[in-house]
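One structure, pasted below without further comment.
Only a single protein chain was left out; the remaining protein chains are all shown in position.
Our next item is subunit A:
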Amino acid sequence: MNRKKLQKLTDSLTKNCKHFNKFEVKCLLNLFYNLVGDVTEWQSVVVGLDRNAFRNILHVTFGMTDDMIMDRVFRGFDKDNDGCITVSEWVHGLSVFLRGTLEEKMKYCFDVFDLNGDGFVSKEEIFHMLKNSLLKQPSEEDPDEGVKDLVEITLKKMDHDHDGKLSFADYEQAVREETLLLEAFGPCLPDPKSQKEFEAQVFKDPNEFNEV
């Protein structure tokens, strides 16, 4: 195992990352290579977590369940859009994911909710994200009525310029007024409990991944 290279990588990542110290970055690197598993390959080929592996982590470690949101979280991590999360994307992504400031998290969440990436969260996108959020009432004529109403409520609350879709400015203003709206359309950040557990596990136990 190329200790020197790892050391260098750790240093460079630490420099670019404001929320983790060197030790923490090292722990994250260890975890990453442990997850990727294939040690022999990582020098030659682009190594990273693919969509499924990453979704598995989100599901098991952070208790996320919504497939669509998880996909979007993956896209959020995968900055270069190559379908695989490299080690630097991993560290940067987690930096926002775990320790991000409100500003960073707003940006991240908005990107997650902006399903088609056009810079706006449209009514249709909101509907799409909320459609499973209510218990279906079989007695109602239109089972989606509640969801539609919920969409109207969120738009009324967040769409400050009344153009029927949420721009980042709309979203930012609403979140600053009420932090609860940060994850308005689905949980895309770790809940505090699993975040704590994750950090406790990864950062407090440096020896566990040493064999990598």
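Going forward, a contact is a pair of C-beta atoms (placed from the backbone, for glycine too) under 8 Å apart; a residue touches a chain by one contact, two chains touch by 3 or more; residues count from 1.
Note that in this section contacts and distances are computed from a predicted model.
> Which choice in "Arp2/3 complex 34 kDa subunit", "GPI-anchor transamidase", "Calcineurin B homologous protein 3" or "Outer dynein arm-docking complex subunit 2 isoform X7" gives the name that UniProt lists for the one chain left out?
"Outer dynein arm-docking complex subunit 2 isoform X7"
> Quick one: which of A:50, A:71 or A:183 touches the chain that's been left out?
Answering carefully, the residue with contact to the hidden chain is A:183.
> Check each of A:102, A:169 or A:200 against the chain that is not shown and name the one that touches it.
The single option touching the absent chain is A:102.
> Identify the residues of subunit A touching the omitted chain, counting contacts across the whole complex.
99, 101-102, 105, 129-130, 132-135, 137, 146, 149-150, 153-154, 156-157, 178-187, 191-193, 196
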